[in-house]
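Only a single protein chain was left out; the remaining protein chains are all shown in position.
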Amino acid sequence: MSALVVGVTWLRWRGHLAGYLLAALALGGWLAAGPGFAVATEQRVMLAALAAVLLLLGLFSPSEPGLGEVLWGGLLGLALVALAVSGPSLTWWSALVLALAAGCAALGADGGFAERLRAPAIGVVMIGSGQMLIAVGGNVGVERVGALALALGLVALAGLVPFGSEITARGPATPASLAWAGFLGPALVLGLVARVLPHLTPDEAEVYSAVLIGLGLVNLFAGVFGAWGSIDPSRMWRFSFIADWGLVLVGLGLLSPAAIGVGYLALLGIVVVRMPLYVWSRRAIATPPQEGLSRTNLLVAAALAGAAPFAGFSVRLLLLQAASSLFWPLAAVLVVAMLCWPAHAFRLARSLGRPDPRTRWGFGLVLAASLALGVVPGLVLSLGGY
Amino acid sequence: MLILEVLAVILAWLGGAAVLLSSGRRGIALGIGAAGLGLGLSEFAAGAGEEAILVLLGALLAAGLRLRDGGRGWGTLGPGSTPGLISALAALLGPLLLAVYLLPGRAEPALLCGMVVTTLGAMSVMATGERQLSLAGAALVAFGVGAMAGPEAAIYGAVGATLVSMLPASAASRPQP
Amino acid sequence: MPPALALASPAVLVAGALAVLVARGRIRQVTAATAWLAVLAGVGGWIAEGRVPTDLALLAGQGAGSLNLEMNAVTVTFGLAVLVPAALLFTFQERRRDESMLALWACAAAITSIEAAGIFGTALALGAAATLLMVMMGPQDRVGPRAVWGSQMAAGLLLILAAALLASAAGTSIYSAIPSGALSGATFGLLAGAGLLVSGLVPGRGWPAQVWLSPKLAGGAMTVAVSTPLGLNLLARTYSAGSGSWPSPWFHLTLGLIGTATALAAALRAQAAPQRRICLAEMVPLSAGLALAAIALGTPLGVAAGISAVFATASLAAVLPLLPESNSGLGLLGLAVAAGAPPGLVFGARLLSLEAAFESGTVPALIALVAASAWLLSIAALARCVWLPATDPPRGVPDSRLGSAVGVVLSVAAGVVLGGIESALVVPATALLVRFPAGVLTGGWGLVSTASGEWPALELALPTLVLVALAALLGGPRLGHHGGDSVSPLLGYRLPSGVGALTRARSRLAELGGVFGSGSMGAALGRSQPWLWVVVVVVLAIAVTR
Partner (left out) sequence: MSLQLLQSALEAMLIAPGAVLTALFGALIEALTRVARRRTPWGLPPLRSWSGFAIVYGLVAAAQLSMPLSPLSPTDTNLAVAAMALVLSGWLGWLPSGLIAGARRLLIFQALWLVAVMAPGVFAQSLRPQTVAVLLVGPEQGIKLAAGVLYLICLPFLLGLVGEGAVLPVSARLFLWFPYCGLFVSELLVPAGGGLAGAARFVGLSLLVAALTLALAAGAGLIGAVRRRDSRPAGGRVQTGDRL
């Protein structure tokens, strides 16, 4: 992976100072701390999925100016994520997350850099503080606040309610908002969870779990109802990401291995299904909406709504199973949100417009991936070591 | 040693506050440098010499990178910076109180430095809408979070700060990392 | 090898779908052959097994048992109720290649949902079938498919919740393994609610009537034929989950009333229908409502009658879409079968349901009286339907004379040998669901005998059929068209415009969504304010340290 970073950086940014520095850093890091770097099983799957999505986007996206730039950026981001999640400690992870967040926020020429960087930076601050409070500890209250900070940091890092940036954008999404919620975020959060969980005492874990589940529900409802009430497709897509992340948070917050597996599955779903579709929707959103839906759109709607046999359904199935074994009213609340979920799926699918033939192949592959996640979730989970 | 530790905390605070209260490249660069020096000193006082040097190196690098673009001059304590000043004071007092009352006997000076720098960095990130200051704040956060986690982690923090600082402060068409 | 026979029928269907994909022309023939082969595979597999229940474990590992398949009298019975109508429709309706393929897949998913041994498996397969059917009905129709899919998805989620609750309370969500008494009222409510949603059993205008009116009848008819038995299957399986009974006697009453109300409402709408097809569209929900009322009786005979009524519903779902919309002899014969003229299957099943209700007490019998009046109303509606104008605009698929003839003959023949069907399929299936004492339902091939009444179907059927043929020869059914007042409803009941009501509901939903999304709440959620962050952190910090 580090070799990849070196290569990419060298190829792309030979002319810049940053390129040399990054290449040196990656090389140095690889040589010096080599033994400390290890990629966990679930991260391997996630990184492979990210790479596959990047390839998919490169092959099947309708050609548009700036696509190459975005793809190169994505490749570099992928490499940095790999570096971050394979690093030796949480601080290493935090440092690279900051760099990634800053780079991601710098994507796109418009303003708003500071707003975009705000949430991840605060996330890193809170994770660092939480880590410190738990490590120093000595006092139940302090440790609980530490666990709280870790959970809030996770939520802030992913840019979710209540830490998300303002969702008012009209028109196509910027690459920055795409990349963070749908591409880099999932892998980073997965890395965070793997580093945080083993160090929590039961008392701290309780706080961490409660906060994540609570904010997960908040995000789930905010996403579902926000998308439901949105008219602008771009806004609707963002809310749909938030809803998906809500499921992830609940899964990660339930703490049982099975539930964390659900979170992993949902994150994979975001990366492999929602993210590419969102990328392809950006072009269609710019053009006036079409009447009616094609068959492909219907299938996509079903996949986005979490219908069986697509990915979302297995996530819902396993999540409800895990939730009800902890506390069944939680499962009931989840069901309410899931029941309202399909309300916006058809409009999302319509916002994709009629894809050109090349992109239609991409749709097919995404649907196939979603099908695989939905039909054999057990296989995907066991690949990830859950 | 005590003097060194107190000096480190004061330097770190002054540096962070300089970042928070500046809008020019010189003020910001100086702030980052000072904060890094403070952190390095605290590591040195804790007996981690190599780490201290690396952190200092990172701080110098980050400061140098910040010096290359963005708003010109010092821009320190411009008009309307009273809330910033009060926040900066709170950023010193808050961690101090935390260290004294909630973590009695457990907070090393390096940890205190880290807390101060992190708080100031977070404040910069939260308060500003400008890219230059936001980047500087993120760099401070990276330094501070590293320092809070221990000597070895402080190096990672410095690496992160350097990486963040590589980004240009203007939204020109420079490639992103 | 043998347990894998449970997979035979779905496997045939999937293979057939692939064959359709590569077939050159002759799509209808391939599809029809596949469907009939699947019928044979399902029944043949069961007979080859020696007609004993068998389980097939698909996956290994903890908790995987809920995805097992099983094959027993219940699955074969309901499988036939899905596959035979589907096969008839496949044989006599023209479909495009993609539609045929999707429909075959949907049938495979439906059979899997019936054969699923656990609730998780049922939910999974159900959702898959719903999605495939929605995609099959295609994008032209903008309302019907969504209505079906939405209610099926909702049902799937309710099922998952029920399964999860059962798994945490009883340790398993496999129908037959749930310990006696572990099925709580809430869980049962979820299961029953899911069943009602899947079959569209609501007193209001449910999805079956809606999709029937979709521009292309072929898709709507297939959806109704495949989905309706699935929900009733679920409701019947609740007996298996509850070890032969429901958690509270009130559930019997409630569901019985819901079924009766569904039937009555459908009959009311049918007698006010302005077009023939709108009238026919209500016949399947009506029949399904009566089946639910019978299943809800909870007595052995009631459940048996309910399963027979599922067959009757399936026969209607197959015959009515193929029926020519004219007053030809065949068209009128089809209407008579739908009206429940003896000795048809519809008549036999409803008679059995009446007997079951009369046997099980005064209150159920009084409810049955209401159900009988719904039946009466449906007869009146179908008689009025003869004078209604044909569908305008003309439906997308030409009717099939041969198909409706075959369907009518099958339906009547099944009614004549009702006793045989009962003893071969229905009674074994019922015995798996509830405790079935010997002697509740006896008779031979042509006789159905219960404590409260007798139906010598075969003996009476032959003279009746001969006489009907004679009457047809003597005074042929010459019914001209006359522009009388027949389009006005029989009873003063206004049919709410289904599309209008749906549009209103949708706009109301959108308003509701608007409150969340664009209103102040959405603004608060979508906007990020640093002070809000601080407040959240401080409040939570205080909360966790207290």
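We call the chains A, B and C, going by the order they appear; numbering starts again at 1 in every chain.
Please note the rule applied: contacts are C-beta pairs under 8 Å (C-beta built on N, C-alpha and C of every residue); 3 or more make two chains touch, one makes a residue touch a chain.
Just so it is clear, the structure is predicted and the values come from calculations on it, not from any experiment.
Contacts of the undrawn chain with the visible chains, over the full complex, involve C. Within the full complex, the residue among C:Ala281, C:Ala314, C:Ala339 or C:Leu410 touching the omitted chain is C:Ala339.
Contact with the omitted chain, checked across C:Gly16, C:Gly127 or C:Gly446, is made by C:Gly446.
Note on the undisplayed chain: of the listed residues C:Phe90, C:Trp375, C:Phe436 or C:Trp533, the one touching it is C:Trp375.
Contact with the omitted chain, checked across C:Ala4, C:Leu402 or C:Leu491, is made by C:Leu491. Taking the complete complex into account, residues 336, 339-342, 347, 351, 354-355, 358-359, 361-362, 365-366, 368-369, 372-373, 375-377, 379-380, 383-384, 386-387, 444-447, 451-456, 458-460, 462-464, 467-468, 470-472, 474-479, 482, 484-486, 488, 490-491 of subunit C touch the chain not shown.
Please note the rule applied: only the chains that are shown with their structure count from here on.
For this pair, subunit B with subunit C, the centres built from the Cα atoms lie 69 Å apart. With centres set at the average Cα position, the gap from subunit A to subunit B is 29 Å. For subunit C, residues that reach two or more other chains under the stated contact definition are 530, 533.
Multi-chain contact residues of subunit A (touching two or more other chains) are listed as 115, 118, 122, 141. Within the complex formed with subunit A, the subunit C residues making contact are 59, 61, 63-64, 98, 109, 120, 123-128, 130-131, 134-135, 138-140, 142, 146, 149-150, 153-154, 156-158, 160-161, 163-165, 167-168, 509-510, 512-519, 521-522, 525-528, 530, 532-533, 536-537, 540-541, 544-545. Interface residues of subunit A, counted against subunit B in their complex, comprise 12-13, 16-18, 21-22, 25, 29, 69, 73, 76, 80, 87, 89-92, 94-96, 98-99, 101-104, 106-107, 109-111, 113-115, 117-118, 121-122, 124-125, 127-129, 131-132, 135-139, 141-142. Subunit A meets subunit C in the complex at residues 115, 118-119, 122, 126, 141, 144-145, 147-149, 152, 156, 161-168, 207, 210-211, 222, 225-231, 235, 239, 292-295, 297-299, 302, 305, 307-310, 313, 316-317, 320-321, 323-325, 328, 331-332, 335, 338-339, 342-344, 346, 378.
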